[in-house]
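A single protein chain has been omitted from the complex, and every remaining protein chain is retained in its original position.
Per-chain numbering from 1; labels A and B assigned in written order.
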Amino acid sequence: MVETIVSGEILRTIARAIVALVSECRIHFLSKGLHSRAVDPSNVAMVIVDVPKDSIESYRVDVEKTIGVDINRIFEISKTIGSKDLVEVSILDETSLRIKFGSVEYNIALIDPSAIRKEPKIPELNLPAKIVLDAGEFKKAISATEKISENVVLKSDKHGFTIEAKGDIERITFTMTGSELIEFNGGEARSMFSIDYLREFCKVAGAGDLLTISLGTNYPGRFSFELVGGKVRVEYILAPRVES
Amino acid sequence: MVETIVSGEILRTIARAIVALVSECRIHFLSKGLHSRAVDPSNVAMVIVDVPKDSIESYRVDVEKTIGVDINRIFEISKTIGSKDLVEVSILDETSLRIKFGSVEYNIALIDPSAIRKEPKIPELNLPAKIVLDAGEFKKAISATEKISENVVLKSDKHGFTIEAKGDIERITFTMTGSELIEFNGGEARSMFSIDYLREFCKVAGAGDLLTISLGTNYPGRFSFELVGGKVRVEYILAPRVES
Partner (left out) sequence: MVETIVSGEILRTIARAIVALVSECRIHFLSKGLHSRAVDPSNVAMVIVDVPKDSIESYRVDVEKTIGVDINRIFEISKTIGSKDLVEVSILDETSLRIKFGSVEYNIALIDPSAIRKEPKIPELNLPAKIVLDAGEFKKAISATEKISENVVLKSDKHGFTIEAKGDIERITFTMTGSELIEFNGGEARSMFSIDYLREFCKVAGAGDLLTISLGTNYPGRFSFELVGGKVRVEYILAPRVES
């Protein structure tokens, strides 16, 4: 039996992070907290979500449990809940998830976890460049580039961190020097990524949330968000595109 | 001759209540106040609107008068008027309605009342259950159910009032006990209704408005809204759907 109480904001953050890539997923109620990961249907991006049990208002898990859920539907429901509202999320039998807040109770059929695509192994990546910045800044930059291109080049060297996009008749460049970044190691890196994916990742975050970007050269990038005041950790790993 | 002055909010409330069901209607300027009623084209729902003359800023009706109007158009116009703005609504001849506020004056052709569908008789209903609640709460519940079903079951018994909807893979239940309701007689009732209609009814109201629901079993329900601080009374009667 699993009985938890979380805030509306945490439930929404978890669901939004995952729907960026898949509509069904497995969720693990581990003794140390909640965990989920999934790869998108094109095998281009992976999401890893971790919520330690200390971030959860009340977390009672007798035996560790894995369920399959329609995460899209849970995201829709979570949007109707106030950020500070407390929500009971429970599994009382093998067939349904109960989400209860205020006077309303949802009972949602579970999906057999074995019917959901196998979870990915988390790759070990050796990434020389590390950039820490406000997620809101990154979001604004990505949203500007999407008007003119499908791809964006992320670049790091001792001078700073650069986001670059090229359209048919224009070019956009965002430049942040080390002193304008929250943390920066000046490592050398340059990789091109799909703007569509980056924009999906950014939806989970807002101004004030911390984003750590780890980059190599023509290599996958890691985008780690610290959300809900550090209570929820969402990490995306994204395959690079080949520059022509 | 009819010369009245109403607030923008009252004009908009009257118009919105009626457009939920029909686009043309009769309006009666009676000596005791304004009255209108209509049945929707599918004969499933009836709306009854009453505004006593004391709710109206200025109400001069020499001889009682019935007009036919394009209520849709009046609703559109009313949306451009501030809630507290005073509006002159007058009938100066047999052909047009004049709506005047600030520096703007609308003259709208009247419709021959005999060309508008006959008005319904208001049925006498013996409804055992009476539930009084905040219209905003009911609105939120209906808006949650519409995502998963076309129908909703409203249920009352000594334990409380319940709103229930069933989708293919989930179920939503709203439960309010007697102490959570503004007024409740614990009467036994259970009827199923179309969510589309209930959602249309709710558009007229917001948080803070009083809604009185009267129910029977597999029987029409009555939904009475007290609007604009009690100045406007809007009542809907809705036929039940048969549960399969």
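We take it that a contact is a pair of C-beta atoms (placed from the backbone, for glycine too) under 8 Å apart; a residue touches a chain by one contact, two chains touch by 3 or more.
Just so it is clear, the model here is predicted, and its values are computed rather than measured.
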item	value
Given A:F29, A:Y106 or A:F174, the one touching the chain that is not displayed	A:F174
Residue touching the undisplayed chain, where the options are B:E105, B:E150, B:E183 or B:E243	B:E105
Per the touch definition above, residue among B:E3, B:D50 or B:D70 touching the missing chain	B:D70
Residues in chain A touching the chain absent from view	137, 140-141, 143-144, 147, 169-176, 180
Chain not shown, touching residues in chain B	70, 73, 76-77, 80, 103-109
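Convention: only the chains that are shown with their structure count from here on.
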item	value
Mean-CA-position distance for chain B and chain A (Å)	45
